[in-house]
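Part of the complex only, each chain left as placed.
As written, the chain order gives the labels A, B and C, with residue 1 at the start of each chain.
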Amino acid sequence: MSTATASDERIAQTSMLSALLKRPEIGALVAAVVIFAFFALTTDAFATASGASTWLRSASTIGIMAVAVALLMIGGEFDLSAGAMTGFTGLTVGILCTQYGLNIWVAILVALVLALCVGFVNGVMVMRTGLPSFIVTLGTFFVLQGLNLALTKALTGQVAIQGMAQVPFYDQPKAVFGSSVSIAGGAVFASVWWWLAVTAVATWVLLRTRVGNWIFAVGGAQVSARQVGVPVFKTKVGLFMTTSGAGWLVGMLLLFTTSTVQSNTGVGQEFIYIICAVVGGCLLMGGYGSAIGAAFGALIYGMANQGIVYSGWDNNWLRAFLGIMLLGAVLLNEWVRKRAEMSR
Amino acid sequence: QETADAEDRDLTYAVITHSSPGDAFWDRVKSGAEQAGEDYDVTVNYSNDPDPARQSQLIDGAVADGVDGIVVSMANPDGLEEAVKRAVAEGVPVVSINSGIDRWQEFGALTHIGQSETVAGEAVGERLSEEGKTKAICVVQEAGNVGLEERCRAAAGTFEGEMENLQVDGTDDNAVTSTITSKLQAESDIDVVLTLGGQYAIAAVSAVDQAGSDAEVATFDLSADVVQAIEDGTILFAVDQQPYVQGFLGVTTLFLKDINGNDVGGGQPINSGPAFVTAENAADVATFAANGTR
Amino acid sequence: MSEKTTPETVTMTEPPARGTTIVEVQDIGKRYGNIIALSDVSTSVKAGEVTCVLGDNGAGKSTFIKILAGAHQHTDGTLLVDGEPTTFANPRQALDVGIATVYQDLAVVPLMPVWRNFFLGSEVRKGVGPFKSLDMDFMKKTTKSELAAMGIDLRDVEQPIGTLSGGERQCVAIARAVYFGARVLILDEPTAALGVKQSGVVLKYIAKARERGLGVVFITHNPHHAYPVGDRFMLLRRGKSMGDYPKSEITLDELTSMMAGGAELESLAHELAQTMGEDVVQEMGAD
């Protein structure tokens, strides 16, 4: 990747490895390996096929959102409605199918369109009013949260979708979003494949396409990007729509894996996504980061969460352990990154 | 699964509930389960998550971990169906507690130890009607929580007067008090405030005072302060679902199955409550409430 | 615009006939809130001509060219492009009619690599359909060679542009504008951070662009840079135009003293003389 003139006396040394070490996700990768090793050595179940199946599953849905949120963050914006969006789309499909008997695929499509609309509205509001996205999407978050609760209660009389599995053709989307295949004795859920696919596509877009270039630019220096002719408006609105689209995907994965969604599904998760993205090397102020790093961040989170349970530590301390582990991972991450900087 | 004899008690049970972190009710379930673990010298791992997807991951995780039995609360049975069935298929005995009375047999659980939020809620609704109340608010401290919503819904179902939910921000005590105060100020004909946790009852008492309303306070769950308030007459009654029993009996059921092959309940659900704590019997439960076991 | 594939040193397309007016402004003005940065300025940019905009600090030069570049919208007057009244909603529109700009604050994204900055907004792609991806090799090679042509020998085009020296960054911005400038090239103090050699290269570029029939707007504080390449000199003072002179009507000395505010400069030279000695002031006066 490096095109440096090897013979330049102003460069101390350079190597193939050092190019890799420059990548923003390297720290998260190392932290993930360390956490894996820790739990693999201290607990029995963690490194088994069925153990891995559990933490991969829990990392996958968070990971998909984290990758989308990472793109948005690189583009310099936040989406606090991302968590509630996963519930919103799941509830939409659930209500349309169980209460109104709509065809399940049509319901899925309707949910997608609604999600994209919300993303579009978020983006347009942010760009047109000049308000920080943190506040605009917080408003959307509250609205979605209220809708999720009030509409679900009003239409189903409950706060969770029931009887989804009895809906006609339920098996078809279930195969796409909620099935699992057994590999070496552990179930690998569809969400894991989706996660891999989303990460791969996002990485390719970010590093190899024009749009990726624009995302970095609008996040790093919006005025400058505008001055050299980057379509800032379109790029940002597109990013918001990508995030809400990812929310739809995760909503479907949740709905068809567990065959239910609750009105409070996803509430509070929006920060987990941001955390994963930051652990994965994204800058909060935008302009720097990686999609694959966010995926590693989600993996760290998923592994820590499940590993603590396997360790059998007192559940009341769960949060404290999680906090310490998170800080540890980020510190390790930073240390690796600094070392990489030095040796590049 | 090996059949352990009384000497070889190297047993591990997982208790997996749908509680949110720090919930007072579920804290007592946890205490009961852990006490049982201590008494029988078995390992009890408690974990919880209100999200059914996460909860079923916890069940899968416990199965992967090779536990000898699982105690699970099924607030959202649809969401846990696959995970519980998988566990049963793997030969892990499952006992459901608290909620899920309609589905436990279908999922292949050993038994169900109740009672659910519905039963408790219905009892409260009836009781309030008996007290001659006509207009109530049901204070929900966590939006969208399945268990809390169920309590209010069931209470409203049997209550003969009018009952409305009031959402409050349970993590800000000041806001809880203020919001209840506002509601009482806005609708002065409210004559009873039903709260869903001991702490919120205390806040409701001060809100009633603040608003100058003559509504009375009734609550789910106990705490030392609540028992004190009942004795003082500032709280009408508290309904004790005896959560400790649910945790304790859940583990006991698995334990007996393991060491003695017992089928506790004999295919029927077991009831754990509810019990009403009023001014008459408050003194009897005061010490237990202070211990955090009632 | 992004389909260029010939790695020429300076690529310019569509040169209009020499002397035709490309951009014209009439009584143009700009306010920021209640601050009047520019008012009643009229001039035109012609193909094959270099218009120098001169003036004190804060005179409104950058404001003026930002209007031409589409970065700001004028609040008064008219902007005509090819005779049509226009308001550029954004710089993209200006770029699309062939106006490329070097901003005084350079318009670079500090955290991005040099080559990505160079092609930002006009990326070169290869492949077909939805699988079009960046032609990274071509872009890196072009960046390196374009900068080398300006005398900047970059260690690594992957280096974030924020870590370059001030002058190196300036050169990237200039090389970019020259590479993409199709009809009009606007340069806001391009030589400010440059060494003598690099300044010479920039002047050469301006001369070449003029040669090829581009209209050039050139802002500088250095009369020695402005006079050799300029065809017309527009003077701004406190947001107002003080005149628009063809080269034939003005000498270097007149230009210098106009830029410095005439009389004031002399008293300054006098003061400096008292502290540094007479001979020194002669050099100064030449500047």
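Keep this in mind: contacts are C-beta pairs under 8 Å (C-beta built on N, C-alpha and C of every residue); 3 or more make two chains touch, one makes a residue touch a chain.
Computed from a predicted model, the values in this text were never measured in an experiment.
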Formula of the whole complex, where the shown chains each stand for all their copies: A x2, B x1, C x2
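Throughout what follows, only the chains that are shown with their structure count from here on.
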Chain contact graph, described as a line, ring, star, complete graph or other shape: line
Closest chain to the centre of mass proxy, which here is the mean CA position: A
Whole-Å separation of chain centres (CA-atom averages), subunit A against subunit B: 33
Subunit B and subunit C: spacing of chain centres that average the CA atoms, whole Å: 73
Residue numbers of subunit C (touch at least two other chains): none
Per-residue overlap in subunit A, given as positions that touch at least 2 other chains: none
Residues on subunit B engaged by subunit A in the complex (per definition of touch): 21, 30, 43, 45-48, 50-54, 56-58, 60-61, 63-66, 76, 78-82, 143-146, 149
Parts of subunit A lying in touch with subunit B, wherever the complex brings them together: 43-45, 48, 50-51, 53-55, 57-58, 61, 145, 148-149, 153, 158-165, 187, 254, 257-260, 262-265, 267, 306, 309-310, 312, 315, 318-319
Contact set on subunit A toward subunit C in their complex: 1-5, 8, 10-11, 204, 208-210, 212-214, 216-217, 220-221, 223-231, 283, 287-288
